[in-house]
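In what follows, a single structure is set out as structure tokens and then discussed.
A single protein chain has been omitted from the complex, and every remaining protein chain is retained in its original position.
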Amino acid sequence: MSRVALSLLSLLAALLFTEVASAHGERNQEPFLRMRSAHFFDVTWSKTKLAVNEEIVVEGKFRLFKDWPVNLPKPNVVFLGNGTPGPVFARVESWINGQPAIQSMALKRDRDYTFKTVLKARIPGRHHVHPMLNVDGAGPLLGPGDWVEVSGRAADFKLPVTTLDGTHIENLEHWATGRVKAWHAIWLVIALAWLGYWIRRPLLIPRYVALREGNEKALVSHTDLAVGAGLIVVVVALVVGGFVYTEAEYPRTIPLQGGRAVVEATPKSDAPVTVIVDRATYDVPGRSMKIAATITNGGQHSIQFGEFATSNLRFINRAVPAAVAHVDPRYPKELLPRNGLKVADTTPLAPGETRKVELEMTDAAWETERLTSLINDPDNRVGGLLFCYDDRDERLVANVSGSIVPVFMDVASAQMRMTH
Amino acid sequence: MSSVLPHPTASSTAKAAATDKPIVNYKPAIFGLAGVLLIMVAYRIYQQIFAFSAGLDSTAPEFDTYWMNLLKGELVLLVCSWAGLWSYLWFTRDRNLTALKPREEMRRYFRLVMFLLVYAFCVYFTGSFFGEEDASWHQTVVRDTSFTPSHIILFYGTVPLYILFGVGSFIYAMTRLPRFAERISLPFAIAVAGPFLILPNLGYNEFGHAFWLMEEYFSAPLHWGFVVLGWSVLALGGVLLQIAQHIYELMGRMEKESAAA
Partner (left out) sequence: MSAQLQEGSVTTIYGKRWSVEMADLSRTLDRLAVAIIFIAITAAFHLHYVLTVGDWDFWVDWKDRQYWVTLAPIILIFFPAAVQNVLWSNFRLPIGGTLCVAALTIGVWISRTFGFELWSYFPLSLVWPATMIAGGLILDAVLLLTGNWFFTAVIGGMAFGLVFYPVNWPIMAPYRLPMEIMNSLVSVGDYIGYAYTRTATPEYLRFIERGTLRTFGGHSAVVSAFFSGFVCILTYMVWWWIGGALSRVVTIPNRLKFAMGMPEEKVVRAEQQA
């Protein structure tokens, strides 16, 4: 019945809306959450169009940031979720560094992990699909999202499994729901019968008066007592009988599995690039972030600065071919700001060299992604990852974090005003 | 409690009944219940259509169109309906309750009971229907605002509605029934004020969700303020008991009056 109702309501929604567009509220999460907690990268979606019952693989990597905000609990208990509008997909598999992520786990800051989630399309519509980490006390931390279109009928969805005792479950959606309804119905019928037995009599005032006048015997008869005793017998028999029968029916059951998974982090790179932020500014009217940093190349090869990634935005330095080559053409365009990353000095940083570098990211994306509201944050620091490419096109990922100062007015206009 | 037995003669009651309009008139209750049901069904359908399509991202323009505008409309309605019904009940009050005839008083008691029925029906939609539904929504999506498609209906749609009828029934009783005008009924005050306080308790709820609780679980102590205030609905038992006592007493007076006539 509920399926029919669901179909009717879906039809009603479809009449008014050609498609279910389901973005999340990721833009309203505070910038410090998005800039300095989990940084997702190399994220791919195996497809963006699929039918009900087909599967999509979302995989990639994430780094738990070193400069983790002090007001967020540390990632000691983390669950790999999927940022979808609830169960529009069924999650059939999820892995972190090759280990099953059915349960939550402790992860380490300043370490990288790979992840993979397999989702089976369930509810038709256009859904925004993100990888997501839930961190105990910190809440959901969303990775980049892409739009995925699911076609077909929700009623056709099936999630079959086979249990270890050989029971084949055709569809988990409906597994044992008949029993649920039947037992509830049995108890409800008994309850309504008991209530009806009493409610059919004159109730409030007559009983109140009879009781106050000491005529209690008129209110509860011997028959009532016998019915009450019979009720206890029926209830106890049904409870015990149902339990014993079920024990015989399902002799091999297990309790809920509530443990924690253990996962090792990906080994750290032995050729680090260190970035010390000297001064970072955000030009509010110009929508431009400038980071002046002292960068040291601790590796064996010269490097170039190919990408700055923060809050799922990827600022690509188009002057570095390796960085451009790393961008999957199917990657969501709204997460690749058009102006990208500009580096004043394009000379590669030699091994062992330390240099002052200016990184500039100017784009309306700061505004549209509501990252400009970072000036309202109580912990005003910028954070992100700097992707460096060496002369063998090997990638080195460096943490970038430091204080940020807003610039509220255009300096040239201000000077003009002062001259006048 | 009076021990006067309501045992009139058949002819007297028949005469009184024939010459007077009926004591129990179900029409206001039927209209009230049907109206509330209509509003609630409309709310639920609205959620079905616009929650997933326009209610997931509070920064999106469609969220403003379909949800924030609804909220603004509800707030206007809240002020108008509260001011309208309560002031109507006040300004049309019976200014000479001592002259009230028993039969009219009985009529008013039944009207009060029906008022309470509509009140309870509204509370049902907050405490049960939309209350639990709130869990299904917030555990499904990432909460990014205090004004979610669930909260806009639950807290700013259904709660003001039951407050309207709860406070309305209280004013009705105090302005039209001598016993309630003479002395303030504490169970009645609790049964109305407790659920009313759920609205200001929302401040605590939103504070907690902003600063303490980033995940969604309903059993969180943060929500227990609602629970304690919800217990006050039990005081309706005291109100019904009080009404039953009054009605019984009134029955005696009606019988005496009929007998005298």
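We just call them A and B in the order they show up, numbering each chain from 1.
What we mean here is this: contacts are C-beta pairs under 8 Å (C-beta built on N, C-alpha and C of every residue); 3 or more make two chains touch, one makes a residue touch a chain.
Bear in mind the structure is a predicted one, so any value in this text is a computation, not a measurement.
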item	value
Candidates B:L85, B:A135 or B:L197 - the one touching the absent chain	B:A135
Absent-chain interface as seen on chain B, which is shown	2, 4-10, 13-14, 17, 23-24, 29, 44, 47-48, 51, 93-98, 106, 110, 113-114, 116-117, 120-121, 123-129, 131-133, 135-143, 174-175, 178-179, 181-187, 190, 215-219, 223-224, 226-227, 230-238, 240-245, 247, 249, 251-256
Touching residues on chain A - with respect to the absent chain	2, 5-6, 9, 77-79, 81-95, 100, 102-104, 122-123, 132, 134, 136, 139-140, 159, 161-165, 167, 169, 172-177, 179-180, 183-184, 187-188, 190-192, 194-195, 198-199, 201-211, 213, 215-216, 218-221, 223-225, 228-229, 231-232, 235-236, 238-240, 242-243, 245-247, 249-250, 252-258
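By definition in this document, only the chains that are shown with their structure count from here on.
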item	value
CA centroid of chain A to CA centroid of chain B, Å	39
List of chain A residues in touch with chain B within their complex	9, 12-13, 16-17, 20-29, 83, 85-87, 125, 128, 134, 136-140, 142, 204-205, 208-209, 212-213, 370
Contact set on chain B toward chain A in their complex	1, 3, 45, 48-49, 52-54, 56-60, 139-145, 214-215, 240-241, 244-245, 247-248, 251
